[in-house]
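Only one protein chain is missing; all other protein chains are in place.
Let's look at chain A:
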């Protein structure tokens, strides 16, 4: 009897699993690699892997206490899906970048979020049983585990809510609850191989085939600039889209001073040997030079608007796209500033004192038109602004009328970060100099990091040009300034006991002396003369 019992039991187990109705919508996976030569001879490449869960909507946070519907995906990364459902995240963006994106020489990046270090922002429905802050904490920690990054340090001290500069990309679900944003950035995060490994695990073909096979950590982390991103958004009428991106700026001129020729083999040390079977579309797009002689190999599938498009389906593997220029690169011809990005920002923290400093921001508008721009500063509480010292100058002339709509959330020591946002009017062909005095805080000795003398990295400021876009993008793209390093005064870490002992001794000594005098009486004694 027992021999027959076991297989029958297994069969009864299997029946309900197989008979689950596939009520979930279909999923499509698309991958794309965009390569373009930058004006200064470097080559920017952008990998984009997007998975669309058709017909899905973000979870309603009001149903968080109820049991969630079971999740079955074929292409959509389950580990990520679970996190998104668990914390009812409507939209989420995580970027891990290394290096400083040089807007002046490279223009705008293909992916907007290029702030140095780790940056995470999420829109979540507000007002449910579990508060936004609780879910934000959970999201942070879950992503920290998923990406092997220290995102857990994006705590309350670094969290702000800059709703204007970080508007949702996708649609806002018709949920009964309003959405709230949480944003935090951690400029000192180092991006490395372990982050890429966990990034690749979210792809259906990992790095075994398709465009993802070019993601070779040895080459990518050797690039002048590199960054990876995870973007989740809800697209109305389509579904939930997860987009994994990887951007890098390689420098072919590093190997040879005059040849800026590149190929997959030279940039990634790999070629595409086979296609990923799960993709709906898999394309390599190369921006073609406008007024220069070049040759591109192999023959592109099609050419549209100055872009060569290689459809991986139609190409014979192994695919190794390469590009050669007829003439050598002329370093002298590099223009210092790209016309595409008329705004450039320089931000410094001045003053050698560990007590007071001055934040000085130079914003140059090279265009011929005046530009309105939203300027956002988010600072951990260790740097406190003295807003009454804020001045705006254009060519040495004070122009306080250029700043408007200041919104300011002051920092709370040991608890809350500061948010400063204002709309700046940037006159054409001029440089606006904004300066604010800042006070550097004194921390408890337990609040200092182990390498306290290194200083604290401050998040980048964000500048959003207003009203220059068209259509859906009403505003221009975000411009991130470089990060800053602030040098805080440190106590002596070796002697907490000594300080406690010294101070207590002093207090006790004075206390005892006073009480000794107050409690004992004076008496006159006859002196014995020996």
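Note that a residue touches a chain if its C-beta (ideal position, glycine included) is under 8 Å from a C-beta of that chain, and two chains touch if they have at least 3 such contacts; residues count from 1.
Here is the rule we use: contacts and distances are computed from a predicted model.
J.: Looking at UniProt, which of "Cytoplasmic tRNA 2-thiolation protein 1", "Ribosomal RNA-processing protein 40", "GPI transamidase subunit PIG-U" or "TPR-like protein" names the chain that isn't shown?
T.: This omitted chain is identified in its UniProt record as "GPI transamidase subunit PIG-U".
J.: Any idea which of A:303, A:369, A:428 or A:500 touches the chain not displayed?
T.: A:500
J.: For the chain that's not shown, point to the residue among A:218, A:414 or A:454 touching it.
T.: Answering carefully, the residue with contact to the hidden chain is A:414.
J.: Of the listed residues A:78, A:235, A:280 or A:406, which contacts the missing chain in the full complex?
T.: The missing chain is touched by A:406.
J.: Take the complete complex as the reference. Which residues in chain A touch the chain that isn't displayed?
T.: 352-356, 381, 384, 386-388, 406, 408-414, 418, 439, 441-446, 489-492, 495-496, 499-500, 502-503, 506-507, 509-511, 513-527, 529
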